[in-house]
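Please read the structure below before turning to the comments.
All protein chains of the complex are present and in place, except for one that has been dropped.
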Amino acid sequence: MNQPAGDVLLEVSDLKVHFPIKSGVVFDRTVGHVFAVDGVDLAIRRGETYGLVGESGCGKSTLGRAILRLNEPTSGSVKFDGTDVARLKGEELRKARRRMQMIFQDPMSSLDPRQSVESILVEGMHAHGLDKDKEATQRRLRQLLSAVGLPETSLRKYPHEFSGGQRQRIGIARALAVEPDLIVADEPVSALDVSVQAQVVNLLEDLQDQLGLTYVVIAHDLAVVRHISDRIGVMYLGALVEETDADSLYRDPLHPYTRALLSAIPVPDPQVEDTREQILLAGDLPSPANPPSGCRFHTRCPWKQASLCDTDRPQLREIGSGHRVACHYAEDIRDGRIQPHEVKPELVELTGALNPDLGPPDIGTSAEIL
Amino acid sequence: MNTLLNKKKEPIDKLAAASGRSLGGEALRRMLRSPVAITGGAITGLFLLLAIFAPLLAPKDPLDRTLQDQVQLGRGIIPGSMPGYPLGVDDFGRDFLSRLIVGAQQTLLVGVLATVIGVLIGVLIGGIAGAFGGWVDTVLMRLVDVMLSFPSLLLAISIAALFANPSQWTVILAVSMVGVPIFARLLRGSMLVQRDADHVLAATSLGVKRGAIVFRHMLPNSLGPVIVQATLTLATSILEAAALSFLGLGDPDPSRAEWGLMLGKASRQFLDIRPELAYYPAIAIIIVALGFTLLGESLREALDPKNRR
Partner (left out) sequence: MALLEVRDLTVDFVRRGERPFTAVDKVSFDVEPGQTVGLVGESGCGKSVTSLAIMRLLARRGNKVSGSVRFEGTDLLTLSDRDMRDRRGRDLGMVFQDPLSSLNPVIPIGLQITEVLERHRGMSRKAASVEATDLLDKVGIPDPARRLSEYPHQLSGGMRQRALIAIALACRPRLLIADEPTTALDVTIQAQILALLRELVQDTGTALIMITHDLGVVAGLCDEVNVLYGGKIVERAERHQLFGEPRHPYTHGLLASIPRLDAGRGEKLVPIRGSVADNIPWDGGCAFAPRCPNALPVCREVSPQLVPDHGGLLRCHNPVRPAVVAGGGAR
């Protein structure tokens, strides 16, 4: 994989995204919050691929969108190449968007069904005045299609005439059309067939080599993320719990959640599956609207200790070079001084619980029901 | 500018075809194969032709009261079928068949105008609510809720009754108001869904301006249900206008040939003398309403994205 070159392109500081939960008959009152992203710090270098993993409810998609200002950050800063994107407004924001693009998960809904491929690709270029020269624009369109492996005849066609993998390629071409520096890929392959996933993964890697792109890859499939990323951050309930380079994460996971996550991933190898040790987590994910006190993970943690875990929220701290963990007892667990124990599963009350990765909850009034 | 290297193309047979097939084109293709659509289209088409060419098709002048002296209401006589007057005459001695034919024109006018006005106002309200959201949305939708809480006929009656001088236009206006909240809700609902759609987010992240997003991304994808509803509303508008005329809230001018008017007058006054004066307009209204409804239903099915492939 590429050696990450140079300077920090994206710096996120104490980013919080809290969605209000509204309720009421005539007027909406805010009765609570979903703490989708609750204080995240990270720095991404130009040219590297940063993987963001976690399960549903961890806030990784919300974080990805907040970086691109597709969700409004509640507080914190997102410094892209020095400029705090979270503070920009109006025309300045619109112009700044050009350099950070997104690839979406669902190839069906991420392309406007009523526009031709050509129209879809040109739209972004037009918004930034890049399509003034007609001939150059046509050349660029052909280049884009060729770069993602689609024939020129695709320009006149409509999204529904393509397969899922091909639509995803159109989405990638669309993102590339405005010549961005950063691409946030939100579950870029999870909606595709397994045999097609590898095609798109390879494509993304090739494009990065050719164009020097910086990627943030958000996914729940740790195997795919590990393959494509230089560094990986693991999220749980709105916070980063561990961050390190891809090899170390697999070889040397320090956070209990990471260890459970790794042991849960099915491996297509019967020998491994039969013999490896499984750390099964008990019970459900707590509600992001009502997170546990102290360490968010303590309710399910097999290594939970009597003190600190349920009172103090651990900060992300550095253990070993470039390896950050948010756990009070990380060193003790690593060195075997603490053993895992049985956890009694707690059922989580789901009234009012929401999945922050689905975007802002639209709990409207009863009259909203059409 | 970065240079993009040429990539080896995948062998993809389906994409070799040169031109694209838009969603509208595919919907049309699907409709042409459906018997429901063809039936509905045929009825509607015939009706439209009749309405457009009515003055040419009517054998006699609908205003010509030639046989008026043959009509003796006091003695309960209205002449029926006779040579030259296949359906007989109405209470003023005018050729009934001609009045039916010319009536198509007026009825269509009422239906189309009422629907179009309803669509325009409804789409405007729903579009603003859907595009802006927030308190604009809340206020507008409460207004719409109030309108929706009236049963449709009652709403039309209430509005028609507000006018001191009832006329064709008050009927059209009253009936159009019935459609306004329906279209507003429909469009606003579709736009809400579109607002969270990935391709709208993609356009935002590309830096496309807000206006362009609304008009290019959100509206075209939201109009489908509105179009379908419009064809169905055409049918019900005709029925509601007829009902208003029936109740006497419509145009009092007896010389106007419009099925609703004819039905209204005949069913109040001539049912025991010559019931055909009421039956035929009623049947005509029902057939036309059926035609539009069938067309609307098949349009809805054709536009349903789940039916693709």
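In this document, chain identifiers A and B correspond to the written order of the chains, with residue numbering beginning at 1 in each.
Criterion: a contact is a pair of C-beta atoms (placed from the backbone, for glycine too) under 8 Å apart; a residue touches a chain by one contact, two chains touch by 3 or more.
Please read these numbers as outputs of a predicted model, since none were measured by experiment.
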Among A:Arg226, A:His255 or A:His298, residue touching the chain not depicted: A:Arg226
Residue among A:Ser56, A:Ser77 or A:Gln138 touching the omitted chain: A:Ser56
Touch list for chain A against the chain that is not drawn: 1, 55-56, 163-166, 193-199, 201-202, 205, 220-224, 226-227, 246-247, 250, 260-274, 278, 280-285, 344-351, 353
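Definition applied: only the chains that are shown with their structure count from here on.
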Euclidean distance of C-alpha centroids - chain A vs chain B, Å: 48
Chain B-touching residues of chain A, taken from the complex the two chains share: 26-27, 65, 68, 70, 94-95, 97-98, 100-102, 104-106, 109-117, 123-124, 127-128, 143-144, 146-151, 153-154, 156-158, 160-162, 166, 171, 174, 178-179, 206, 210-212, 359, 362, 367-368, 370
Residue numbers on chain B that touch chain A, as the complex places them: 1-2, 4-10, 12, 14-23, 138, 141-142, 145, 185, 189, 196-199, 201-209, 212, 216-217, 220-221, 305, 308
